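Notes to accompany the following structure.
One protein chain is absent from this view; the other protein chains keep their places.
Letters A, B and C mark the chains in the order given here, with residues in each chain numbered from 1 onward.
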Amino acid sequence: MTTDLNQLASRLQDFARARDWEQFHTPKNLAMALAGEVGELVAELQWLTPDESRRLDGEALGRVRSELADVTLYLVRLADLLGVELIEAANAKLNESERRYDADLFRGSARKAPPLTS
Amino acid sequence: MTTDLNQLASRLQDFARARDWEQFHTPKNLAMALAGEVGELVAELQWLTPDESRRLDGEALGRVRSELADVTLYLVRLADLLGVELIEAANAKLNESERRYDADLFRGSARKAPPLTS
Amino acid sequence: MTTDLNQLASRLQDFARARDWEQFHTPKNLAMALAGEVGELVAELQWLTPDESRRLDGEALGRVRSELADVTLYLVRLADLLGVELIEAANAKLNESERRYDADLFRGSARKAPPLTS
Partner (left out) sequence: MTTDLNQLASRLQDFARARDWEQFHTPKNLAMALAGEVGELVAELQWLTPDESRRLDGEALGRVRSELADVTLYLVRLADLLGVELIEAANAKLNESERRYDADLFRGSARKAPPLTS
């Protein structure tokens, strides 16, 4: 991971250790916590149109930022426990997607799902 | 964000632009994609015990790594569109949790939910 | 539950017992399985506009129907294990929402989130 992600992972290790919460931080439990936080993120955007979701007012953006932070914390903690380098893994996956979704073939295609991943 | 997260966000911008997929990449849609990928991650661990989830074999770990990568891609893309600095937001949230969950008061407490966040 | 939900719950009991899978069907695991299936459902609709999601073609509707079925199976199994009567609980929750969201006060309000629940 990057320095900043490593530092965050390290802070989370300390946080858990100081409270003796490492016992709760299994990958299974952390994946659930991640799902819970993503649920809260989704809930912030559920009644907005796609366009409205592009121009959140300050208050809504603050709530979304807070949920994105929570998602990041659990994602980094989970990856750290499993020894997964998130940036490296994400770049590898994006390499795959670039090959799979040829830019000329898939341009603007609404028929095909436009994923980042596969 | 860190250099590496910035670079990843930039790659994702190029990826979307080259395929004219920016139209699909609204925060609402990306939050749904994120939820979908977290669902796949959770599914990998759903029948394991918490202990088993700590010691995944190589094949299972590969699948989980791939899902973590997908989650990272959508999270970084979503944060980039909203102008949210993930590392900064996550550190701010962790500061809050350190205040809220006093290490001495909450040590090892199974009665209290042991979140990273609140 | 209704007769049909009871029958489905009973079929799921038999299904699990015949395979000795009751050991895996803890509420925790089933909640994860439910989250996984909802993730698949969300993924089916993630790149569609809200309007497009109202008029799915036959193939897309078939996939969504299949995911709704999966969600139902895990929801009914989970509720059965916990002794929760889904219909009764849902009606009680809707009673609350009717009181909380006065029809005259909340009519057409886009400012307020329009939940079914609270």
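Brief remarks follow.
Criterion: a contact is a pair of C-beta atoms (placed from the backbone, for glycine too) under 8 Å apart; a residue touches a chain by one contact, two chains touch by 3 or more.
Since we're looking at a predicted model, the values are computed, not measured.
The chain we do not see here touches A, B, C in the full complex.
Interface note for the absent chain: among A:A35, A:L56, A:A69 or A:L116, the touching residue is A:A35. With the whole complex as reference, residues 24, 29, 32-33, 35-40, 42-43, 45-47 of chain A touch the missing chain. Taking the complete complex into account, residues 28, 31-32, 35, 42, 46-47, 49-50, 110, 113-114 of chain B touch the chain not shown. In the full complex, chain C contacts the hidden chain through residues 1-5, 8, 11-12, 15, 18-21, 23-24, 26-29, 31-35, 37-39, 41-42, 44-45, 48-54, 56, 61, 64-66, 68-79, 81-82, 84, 86-87, 89-94, 97-98, 101, 103, 106-110, 114-117.
We take it that only the chains that are shown with their structure count from here on.
Comparing the residue numbers each copy contributes, chain B and chain C share more than half of them at their mutual interface.
For this pair, chain A with chain B, the centres built from the Cα atoms lie 2 Å apart. Each chain gets a centre from the mean of its Cα atoms; for chain B and chain C, those two points are 24 Å apart.
Residue positions 32, 35, 42, 46-47 of chain C are each in touch with at least two other chains.
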